[in-house]
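Heads up, one of the protein chains got dropped from this complex, but the rest are sitting where they should.
Moving on, here comes chain A:
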Amino acid sequence: MTRCPIPEYVRPLPESVYPPSEDTFLFMDALEKERNHIQTLNPLFACEIGCGSGLIVSFFAKHIAPQSCFCFATDINDECLLTTKSTSKINKVCVDTICCDLLTPFLPRLYRSIDVILFNPPYVPTDEVELMNSQPFLGGTEGIASSWAGGRDGMEVTNRVLNDLDMYLSENGVAYVILLQANKPKTITQKLKARGFKLTVVLKRSSQLELLYLVKIVRLKPPHP
């Protein structure tokens, strides 16, 4: 099987934009592996939270999503959204971009309506100060640290998304998320199970520093009305 080419992007990237790295490539490889499953879902709404360079969402829009799927991307860093705009344009795909915290302004309109969530979170364990300094809603300033500072266990931003999955995901929806071994994937799996979600590993890969996982999260059963 021929591999889908990695999208082009404008170089050099602004300093505050996370450059494509091992986790980015793991993400795209996993999406390629998941393509049949995703196409079976016939998604209408797909989004990337924290889109950075926009490589993942552009790859998704170009190679993975069926035609009638609306792709959008959010980030707290305006430079990431400008970069994502240009990345999507040079790859001839449509991605609408919104500068916001996670998916906050899309609720309640997209309540249980998002079919595919792509999320490469800031997963590096840091102290509270580093986390706060990188998050506008905690009084910090968006910048390159927003792409990696994850607070306790590297999970503070990821937990905000996982805690709200029931509000975001459509009945058959799926979230793809990067995790590190340091994020304690087993613990996350147990917690999600208690909340009615199943986590499975799509791909894992050793990077220079850490064992990286790309996991998929789906509902165990239809949501309560």
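In the analysis below, a contact is a pair of C-beta atoms (placed from the backbone, for glycine too) under 8 Å apart; a residue touches a chain by one contact, two chains touch by 3 or more; residues count from 1.
Criterion: contacts and distances are computed from a predicted model.
J.: Out of "Postreplication repair E3 ubiquitin-protein ligase RAD18", "Multifunctional methyltransferase subunit TRM112", "GTP-binding protein" or "DNA-directed RNA polymerase III subunit RPC3", flag the one the UniProt entry gives for the chain missing from this complex.
T.: "Multifunctional methyltransferase subunit TRM112"
J.: From the list A:11, A:186 or A:221, which touches the chain that is not on show?
T.: A:186
J.: If I consider the whole complex, including the chain that's not displayed, which of A:9, A:59, A:72 or A:213 touches that chain?
T.: Checking each option in A:9, A:59, A:72 or A:213, the one touching the absent chain turns out to be A:72.
J.: Tell me which stretches of chain A touch the chain missing from the display.
T.: Residues in contact with the chain left out: 44, 67-68, 70, 72, 76, 78, 81-82, 85, 94, 96-101, 104-110, 113, 136-140, 142, 151-153, 155-156, 159-160, 163-164, 181, 184-187, 190-191.
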